[in-house]
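In this view, the complex is presented without one of its protein chains, the others remaining in place.
This part shows subunit A:
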Amino acid sequence: MTQQHQLGLFKSAFESLTREMAVNLRRAAFSSIVREARDFSVALADRRGAIVAQAECIPIMTAGVAIALQHALAELDVDALTEDDAILYNDPYKGGQHLQDIYLFNPIFLDGSLVGFAATTAHHVDVGGAYAGLSADATEIYQEGLRLPVSTFSLSRDWGERGFVRRIIEANVRVPDLVIGDLEAQLAANRIAQQRFAEIAARYGLEPTLAAMDELQDYAERRFRSAIRAIPDGEYRAADFVDGSPWGAGDIPVEVVLTVAGDEIVVDLGGSGPQVVGNVNCPFASTVSAVQSAIRCMISDTDIPFNEGCNRPITVLTEYGSILNPAPPAAVRARLTPASRVFNVVVSAMGQAVPEAAVATGFDTTTAFAISHLAATGDYQVVVEILGGGWGGCQGHDGADALDNPISNCANAPIESLETDYSHFAITEYSLVESSGGDGEHRGGLGIRRVYEALADGVQIAGYADRHRSGAPGLAGGEPGAVGRFRLTRADGRVEPITAVFSGTLDRGDRIEVLTGGGGGIGDPGSRSARARESDTTDGYAKEHQR
């Protein structure tokens, strides 16, 4: 039993340990998606695989680590693990997310006994599959890349220059230097966790350290349960849908029945649509991550450390074979699209339970756009752009303009940097989309317009998005935000319509406009203050009201 007054020291030490893991992973990573977009997560788990501490990374990566580790340990003989073992896997049907997110777990041993696990996951730039860059066309997992099942491997035997695991990966990805480099960065992060853990145990004693690992989970659980207790009991329902589905799947419903009872929440997503042909299926771990992120946004206690204790009061129910818990061999690459709707319906249901925290729905969509070119020199130039949109209106102020999806957090690439690095396109406009925020007492945030002009013939483009047919709903009388769109204008002025999931080719002088939608407004537009209206007009945020 840890002395209660020492628990704060352990909390600080473990949190520092995971932040050091994050620093080390980022610092050693090769690819810019890890370095710049921080598309990774790190955690310290106890010997049963329960998360004790986790550094704050992007939301969709956070809760998933616990599920992945639990799945892995359920399939392994934990007693047979040695210090030389590591676990590398990404299986979307066994606790993984999409194939790009590869998990690496290392057991932590002290004096010969297993005391915990160091866990990392990172988004890798390429894991093989049918296309470089971005593909919207996959219909099954086999087209999306290398699938790594749960298994242990020997670091000394399989990870050396000629090791089997390293060689298999090198042989199956397009950029082996980057992928192996980023996996080495994950390993370096896990190593620092092993080292710091040993130091903490030496400083405070192993028994109190192990006890503190348990107690910190109870502590987080206590805080989480107490935050849930503040929410009125009841059954809250919300529905939304995915309209950006490939292969003519139509609108796919995402529905929740969220039941708050005492200090527990059951999130039943069973009413959501069946899995579809195409890459917009959401693995179960991604669904749970989206649920956890949404609840975390809506509870009053804002700095509860993330660990296993936070999972205990929450149950997530899905139908196996549905879009939110697909069966193999469903394709899953664009899982952020349905995951975003899960996030939206849970936020919406929680908003009914806690009206004072309710916000209107944001555009909350990952609009991905790839523009690539094979130059005459044989060099492939691949650029993947991620655009966010307007956030929903809030009680007290307008929604934020032009932010990435709330379950992710990708920065944009500077125009001057893109135009320095690449010669196959220029950006001719990057702006807010005026009047795209849903009107209301507090309007939704504005979407983004980014226009690309091809500077060469044969420039390949592809993209996926959502909310191209109906905008983010408003709340309490607020109006919906504007929809997004892709629009292609040929050099001669012809305009070609394109769908939310597309691929195509540009020639010199052709332009494509990538436009993202706004957030929904909140409250009766008639109650919008005169001062806000004056700014809408004079600053040009909303020139014409639809009313």
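We adopt the following convention: a residue touches a chain if its C-beta (ideal position, glycine included) is under 8 Å from a C-beta of that chain, and two chains touch if they have at least 3 such contacts; residues count from 1.
Simple rule for what comes next: contacts and distances are computed from a predicted model.
Visitor: Looking at UniProt, which of "Putative tricarboxylic transport membrane protein", "(2Fe-2S)-binding protein", "Hydantoinase/oxoprolinase family protein" or "Sugar ABC transporter permease" names the chain we cannot see?
Guide: The missing chain's protein name, per its UniProt entry, is "Hydantoinase/oxoprolinase family protein".
Visitor: Out of A:A68, A:V179 or A:A220, which touches the unshown chain?
Guide: A:A220
Visitor: May I ask which residue of A:V257, A:A290 or A:L387 touches the chain that does not appear here?
Guide: A:L387
Visitor: I'm checking contacts with the chain that's been left out. Which of A:N172, A:N412, A:S470 or A:T499 qualifies?
Guide: Counting the whole complex, the residue in contact with the absent chain is A:N412.
Visitor: Just name the one of A:A13, A:I141, A:V179 or A:M213 that touches the chain not displayed here.
Guide: Hidden-chain contact among the options goes to A:A13.
Visitor: Could you list which residues of subunit A touch the chain missing from the display?
Guide: 4-5, 7-9, 11-13, 15-16, 19-20, 23-24, 27-28, 30, 32, 35-36, 56, 58-59, 177, 181, 184, 188, 192, 219-220, 222-223, 226-227, 293, 296-298, 301-304, 347, 359, 362, 387-388, 391-392, 394, 396-397, 400-404, 406, 409-417, 419-421, 426, 428-432, 448, 451, 538-541
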